[in-house]
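The structure that follows is given in the form of structure tokens.
What you see is the complex with one protein chain gone and the rest in place.
Think of it as A, B and C in the order they're written, each chain with its own count starting at 1.
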Amino acid sequence: MKSAVVTFPASNCDRDMFDGIEKVTGQKPHAIWHQDTEIPNVDLIALPGGFSFGDYLRCGAMAARSPAIRAILEHANRGGYVIGVCNGFQVLTEMGLLPGALMRNKSLKFVCKTVHLKVENATSAFTNAYAPGQVIDIPVAHHDGNYFADDATLAALEDNNQIAFRYVNKDGIATEDANPNGSQHNIAGILNERGNILGMMPHPERFVEDAQGGSDGRGFFESIINTLN
Amino acid sequence: MTETKWNNNPEITDDLVKEHGLSADERELMNKILGRTPTLTELGIFSVMWSEHCSYKSSKKHLKTLPTKAPWVIHGPGENAGVIDIGDNQAAIFKMESHNHPSYIEPYQGAATGVGGILRDVFTMGARPIANMNALRFGSPDHKKTRHLLSGVVEGIGGYGNCVGVPTVGGETNFHPSYDGNILVNAMAVGLADQDKIFLSAAAGVGNPVIYVGSKTGRDGIHGATMASAEFTEDSEEKRPTVQVGDPFTEKLLIEACIELMSTDMVVAIQDMGAAGLTSSSVEMASGGGVGFTLNLDMVPQREEHMTPYEMMLSESQERMLVVLKPDRVKEAEAIFHKWDLDFAVIGQITDSGNLTLKWQGDVVADIPTQPLADNSPEYDRPWVKTDAPDVINAKNVAAPNDIGAALLKIVGSPNLCSREWIWQQYDHQVMADTIQLPGGDAAVVRVHNTNKALAISTDCTPRYCYADPFEGGKQAVAETWRNVTAVGAQPMAITDCLNFGNPERPDIMGQFVGAIDGLREACTVLDYPVISGNVSLYNETNGTGIHPTPAIGGVGLLQDSSKMVTIAPKNDGEEIILIGETNGHIGCSEYLSVIEGREEGAPPPVDLHLEKKNGDFVRAQIQNGNVKACHDISDGGLFIALAEMTMASGKGMDISLNTGDIPMHAYGFGEDQARYVISTSCENAAAIMENAQKAGVRTEKIGTVGGKTLDVKDTFTISVDELLDAHASWMPNYMSSEV
Amino acid sequence: MKARVHITLKNGVLDPQGKAIQHALGALGFEGVDDVRQGKYIELDLSETDKDKAYANVEEMCKKLLSNMVIENYTIDID
Partner (left out) sequence: MKARVHITLKNGVLDPQGKAIQHALGALGFEGVDDVRQGKYIELDLSETDKDKAYANVEEMCKKLLSNMVIENYTIDID
């Protein structure tokens, strides 16, 4: 799998993303700097977590206006795969590639912990390595992960099977307690309509080997390999 | 210039000198060094350089007695941070520092800039920071400010550390009324570098350019360093000096830009601008290299208009560094900083004058020989009196509680022993993807990226012990970090310290300081665990009431094979539980006495350092040879708390049966005797451990097995794991969400 | 010239910060606070001297960066 990771000023999970992808796929991603206007031809572009531009103004807002964005849009429009994790998810909503917005956590506090996710859509390019309804463990670490969209958008997301994961308890039930940030419908990650773009708050790249506390994050990258083959 | 030209040559009156915190002797020495009276800018420079914070004038004499050397120490105290050899040409670089006073005035920014400052001390040496720790002390939970301070400090540490992308992996938090008017915020940073890429601050090369990089200079925190050296009074709360505001976004860019710069060979010397900003960085670089600096202050990037040289030299604006470059490399370096959108300005060059010469608008506004400024700084031998040793409390004279189980639940859920999850959940403790032991265990463990090695880190101090007996308390603080690092299976390597005390001009406080240093020295010597960096924070008092003496210690150890690491959680039902060490039921100064009896008295548990070493070396060897499933040291709250914590961490119960001899059960279970551990092990390995212990002369006792859903101590109590978890988890979130 | 921009959440968009402030005010004993909404206030110093041009320019900034049109409204005052 050919991939690339974009680094914005104050991205801070870019190295984790490089390493995570390489550990799972065996191939080193290309590096894209936010000022690059040309990007290599790859299967997957990953927008990593972090605090691009300090999270000032709105999370992801300034990154979404970077010079590299045009080329990323072109890649997405061609049907190329894009995954945005945490800050990357915020960038994707700010770019308009995914609907809705990520608001401040309901607690108003940063939250870092491992959560249970239920795989709601196990057929997408990013999730086919999981079983439908499978409960997986992945860490979250964010201040603004409270997914918001208007009712019509939410209904469309539900109807089109665009909700990739929800926060659930260990029994797989989407409860308020299981939701670390107050997101609507316990949404943890969504797909675009075409299914080539995934945005999610949890960090799969942090959970690719058991020493890190779990390896449930491998499935994301394995899914893309499955899809490409 | 205009008619309002700033006056750099006012009459240097007694009042002016006093306002700058200089004594009559210091003033005389200053005049002698200069050979004349100072300009205003010079007076400001002397004032900050000779403040307690920068000059260590009260503590120097005693600090010098600490052991700082070992074959694995590459740089000890004297650099921005200490450096140790961790093999394979790699080095671990670390330091701890206080930001107490600013955090009391503005908890968010005070704590945030504390994290920023300690990170700069580490990456200025060429290290990539890989872990942050924080040691926090707040006043009584009942004090009206505590909630606000705790919430602001934690948010500030998270706000800064999370953004720069360095995991905050651990720390410690205490509540005690002695911190009501003077909290302690001590931040530690650990970094990694290649040994052949370590950068120092001593400048060299006459004619080499001096470069300013980072953020622009504003009027932030002017006199911050002198503030950190003065006692608080009620009205310093009102004075509200200009608070420094941190910009973690810029810090992150600065880290990346500096690492990129240092991957080349252009850097001659580099130094962060910490306390006393441009003054201390330029003086340290010049005096350290035995050279002079000429700086043109008109070139300093400025955020505000009409800044005077005095303000520029004393500003504590954050996220700034000073770099001496090789002469022909300025363009290349500039390109790196521009790529990262950071200010870059050539502000001067190295001279052979030995003086710090400052020019501004065509005038020389200061001209100070740096060597005497740095080296002849005052050194006091302040009078001190030894703290009286308190009486040892005999456990038989402390009544047993009606219900030991209820007492355990109360202690597990008390402010000082309850879960700190509310705090660490606000810190990104996993960014960089190398955190292999999360907060909540004995030591945090982070892997050395792309290797099998890992560093174990712990910060510790038990202020109530230090207050009762500074010497024993000092020993204990060092021993506890050593024990925590050992308990995960690592070899303890070295410590950093952050010595927080009251007003050193009071002989009783100075006695606490001297006592604690004596304890530190003895512990470091016996445990072969040198001090490689640190910081002293004095005058931690409000209205004449000093804090408990708090020599916070940050210990670092090395795991050669990180797969050998253990945690405090037993793995399987049926594992055997073994108690290691001597249990004498030392109840004085214990959490039990404080929480259950409301008494803070008696001698703290003595630390037998040789026993400590013997027991710890034994435990580590057992972990290393794979005999151990889980390990936990015994500290605050004693054996029962250690067992409860292991139970909660694993969700598995335990059946315990204790042979207490003639020690009352409550003293046996809650006593805080030192040098002890609890381990769990498979039945097959238990015999080997017992046999090895016998050979090593280490006291071991099988006390039970893992299993079920309750913590059961025979003939004493049965408590379900859920009940323990509930008591443990609820205090802090409830406290923080309850009304003010 | 100076431009003052107010950025507020659209009606119907959840405002966790406003909610939390309202709750905290209640906990502090303030009564009669029926609703709280938090927005942003941005002041810009512009070298432009023509008021209309300044307005048009700032409006452009709002659309391109300062506000997220999916969830936010903006108002601009120039003086």
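The criterion applied here is as follows: a residue touches a chain if its C-beta (ideal position, glycine included) is under 8 Å from a C-beta of that chain, and two chains touch if they have at least 3 such contacts.
What you are looking at is a predicted structure, and each value in this text was computed from that prediction instead of being measured.
Taking every chain of the complex into account, the omitted one touches A, B, C.
Note on the undisplayed chain: of the listed residues A:6, A:62 or A:168, the one touching it is A:62. In the complete complex, the hidden chain is touched by one of B:105, B:364, B:385 or B:603, namely B:105.
Listed for subunit C, the residues touching the missing chain in the whole complex are 6-8, 18, 21, 24-25, 28, 30, 32-48, 57, 60-61, 64-66.
Contact between subunit A and the absent chain runs through residues 53-54, 56-57, 62, 65. Listed by residue number, the positions of subunit B touching the unshown chain are 105-106, 108-109, 215, 218-220, 240, 242-247, 249-250, 303-304, 317-318, 341.
Criterion: only the chains that are shown with their structure count from here on.
Rounded to whole angstrom units, the spacing between the C-alpha centres of subunit A and subunit C is 29.
Counting partners per residue, subunit C has no residue that reaches two or more other chains. Among all residues of subunit A, none touch two or more other chains.
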